[in-house]
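Every protein chain except one is present and positioned as in the full complex.
And now, chain A:
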């Protein structure tokens, strides 16, 4: 019957062990059944570290439901000899023979000096050991008690091993998940600052309590971002990252191939991360000397665990892009390993490098785009000219839209706008070719249709693999105060004319796009415009801006343009661009607009082309 009870208890213990998150959770299932063993009047367990620090003692006495727990750590040097080897050891010692100096359990057993202490010592892990013992009287079957102790210890050790194993697996799982999440988050932004913020946000507080990121510039490390689990300390960290001389010197000293380094204790002396007393003194001293950098010591404000920092170099594609400094205010056991930090730093470095490269490329794209457009538009008293160019998505390559306005020998002015199919270097090359060919021809007085035909021929001769659309319009002032608008289109959206009375009409032209067939001629369309009438040329980025419901900006463009009656060319160009941008939910094409308002100043009032002035084109 007794054995059945113990068997049941042992079964319950195994079940508890399989669920336990820490070994102390087994205590109730161990102590009570042992105490129920005939002849046992006391169960006492101890837990030790390194090998003589008593962390914990728990005792349950017969007749009591509540255990007595002593959880104050103390050093018991004489207990070091009790430390077991790899296998549990069961011993029996008369209570009267226990030496208090090495046996803290003795004071609990003293009430029954005639009893025997049967105790099993066993190793829990490389850092600690434990004991489980019982006080028995003469009625006990000591051999059976020893057997039960050994069985209970087997379960405890197996439970502890399982917990450690599960902990390792969970930590590995969390590390893997963190690296995956970090990659995902960092890859979803190409903005350098946003990427850096995400690096830090993912790591804090999972990896560390604080993080500082520096980028390596030609003049040295530059602070860019700080994160801390506590917002108040985040402000202090930002100040440290920006201004602290100790950290700046440390980062500047690091060599390119240096691996992750951890600093703690005296290595942090004089730093804002030094432990409380020293940090406070150091800060006060430097401030008193007048050369303090003002950063408050992080460790001094909230430190229960010694502060540790780690510095990892951010290296991508063979070059150093910066460093990430983690600040830890947590137990040593919860510091990440070097391999993990290296892995995280590599991912962060790649993301940062991608963002930096993207920024360079974006700058190059915008710069190239600007060079494909005229830096200035001609201005006379007769024409109010303006242009607008909006890059649809800077992430994409150089767009193929172009425009220009060219004064002609006969006193007229030529407007041109076009769109090369596609983006990238090839499109950019064709854009340059098209604009300069048209500009040169029109400047020499070539009529719009001939200019387009000759551009078409040039494209065919160059075996250009892309098509392009364009529209060319000349505006010739007439003696009666009107101007003759002559328009030729090569597959391009038709220009609009905003009359001074607010009506809007389309300039109906049509022609084959450029670069498709060898011999193409273009018909001209002529009409008169009056004073304050405005001609608006644009690319399909404007008309094909599309709202969420599917409608195109083209459908409302005439109404929107009519509403701009009376405004100057610059306002019209800018306003239409902004309206299309606000309108569109999809469509990321570039938007180019060229606007010319005829002032009605008759010929002779201005001696074109010589008095031409140039003003910077609106972009």
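Going forward, a residue touches a chain if its C-beta (ideal position, glycine included) is under 8 Å from a C-beta of that chain, and two chains touch if they have at least 3 such contacts; residues count from 1.
As a convention for this text, contacts and distances are computed from a predicted model.
Q: Which one, "Response regulator", "Protein-glutamate O-methyltransferase CheR", "ABC transporter ATP-binding protein" or "Transketolase", is the UniProt name for the chain you do not see?
A: Missing chain, per its UniProt entry: "Response regulator".
Q: Specify the residue from the set A:47, A:82, A:197 or A:347 that touches the hidden chain.
A: A:197
Q: For the chain left out of this view, which of A:78, A:181 or A:506 touches it?
A: For the chain that is not drawn, the touching residue is A:181.
Q: Which residue, A:29, A:105, A:146 or A:209, contacts the hidden chain when the whole complex is considered?
A: For the chain that is not drawn, the touching residue is A:209.
Q: May I ask you to list the residues on chain A that touch the chain which is not drawn?
A: Against the missing chain, chain A presents residues 21-22, 25, 170-171, 173-174, 177-178, 180-181, 185, 194, 197-198, 201-202, 204-207, 209, 229-232, 301-302, 304-305, 329-331, 334.
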